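Taking it in order: structure first as structure tokens, then the write-up.
Only one protein chain is missing; all other protein chains are in place.
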Amino acid sequence: MITAGIDMGAKTIKVVVVRDGAMVGKAIMVAGFDSREAAEQAYAAALDDAGITKDEVEYVVATGAGRSHAPHSKRDISDVASGAQGVVTLYPAARTVIDVGAEEGRAIRCTAEGKVLDFALNEKCAAGAGAFTEAMSRALEVDIQALGPMSLNSENAIPMNAQCAVFAESEVVSLLHAKTPKEDIARAVHDAIASRIVSLARKVGFEPDVVLIGGVAHNVGFVDSLERALECKVIVPDDPEYIGAYGAALAAAAR
Amino acid sequence: MKAHYGYKDGAGSFFIIIDTDKCTCCDERGCVSACPEGVLEIITDDYDDEVAAVAEDHRKKIKYSCAPCKPDRDRPPLPCVSACASGAIMHSW
Partner (left out) sequence: MAEYWRWKEYRWHDAEVDWRDGELITAGVDVGSVSSQAVIMVDGELYAFSNMRTGSDSPESAKKVMDWALEGTGLTLDDIGFVVGTGYGRVNVPFSNKAITEIACHARGANFMYGPSVRTVLDMGGQDCKVIRCDERGKVSAFAMNDKCAAGTGRGMEVFADLLAISIEDVGELSLQVDEEPPPVSCTCVVFAKSEATALLREGWPKSQVLAAYCSAMAHRVVTLLEQVGIEKEFAITGGIAKNIGVVSRLEDEIGIKALRSKIDAQIAGGLGGALFAQSLLKKKLSAN
């Protein structure tokens, strides 16, 4: 059976095509001005990637912040449900899912079947989401992709006092003026966002295995800070940003 | 004085409200030692009264500082509130 999942994120749209439980095609598009149009393009690209025609897809489920605007979808499920479903299918021992996207961070505790037991969200505040690291990379004048590897070279843990992304930008600029090494600032940035995500994880009572999904999972500096703050190993799947769409496609198959 | 320490952000509003008029006649100051995170302290305010206050470094993160006493499901009595005989301490969330 072939199904698809569309994850209408705040910044990017991800589409995953699943055949008999396995991911066979995927595509990502920047949501931009017209998110529905971007979703159409991502959908076509994912089908193309899987070598499947539109007619072969039996059912489509949408997830993500803009899920009500998704094309082709017959049903939608929450980001929390799709993330948990995607993760436990890949990692049956996973009990905690941490999902950090562009504009939201979440911690989810779930059963082996992917049933959500508890979750906590950080929304409507950039400080606990990918937008924070993006703003800081701009202030540091470092490419966002380079920010993670850079922080791994840090030898000093320095505190970041500002809790708000806007104030943190000014703090980064003052640190730069004070000739603080960029590596140390990058680590402080990741420690700051990790501490906020960990408080979400504590709230749901996290237990291993912990799996990290969402675009920010690509940031090795953040993963390192998160592992240190959680004092446990964090598993990162190969395509962390696609797990929500994958979970939605699985939900479409289970319908 | 009703001192609202804390903040409001996207996630909600997080304030510890201390009615400092009730502090001035308190000798015990149980709130300070009752808090496991060291959130509360005694200060001399602008009008020279000795009153309880939320320590400076906790004011922007009390949601996190107070989290250990506030599990999601149960609502156990808060140590700081219980320790205050004059009922000067309130939490907004």
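Chains here go by letter, A and B, matching the order in which they are written, and residues are numbered from 1 within each.
Keep this in mind: a contact is a pair of C-beta atoms (placed from the backbone, for glycine too) under 8 Å apart; a residue touches a chain by one contact, two chains touch by 3 or more.
Since the model is a prediction, treat every value here as computed from it, not as a measurement.
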Omitted chain's touching partners, listed by label: A, B
Residue among A:Val80, A:Cys125, A:Val204 or A:Leu226 touching the omitted chain: A:Cys125
Contact with the hidden chain (one of A:Val30, A:Ala112 or A:Val166): A:Val166
Residues from subunit A at the interface with the omitted partner, ascending: 33, 103, 124-126, 131-132, 135, 163-167, 170, 174, 177
Absent-chain interface as seen on subunit B, which is shown: 1-10, 13, 15, 46-47, 59-61, 92
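One rule holds for everything that comes next: only the chains that are shown with their structure count from here on.
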Subunit B residues touching subunit A - in the complex, by the definition given at the top: 9-11, 60-61, 63-64, 67, 72
Contact set on subunit A toward subunit B in their complex: 118, 120-125, 127, 163-164, 195-196, 199, 202-204
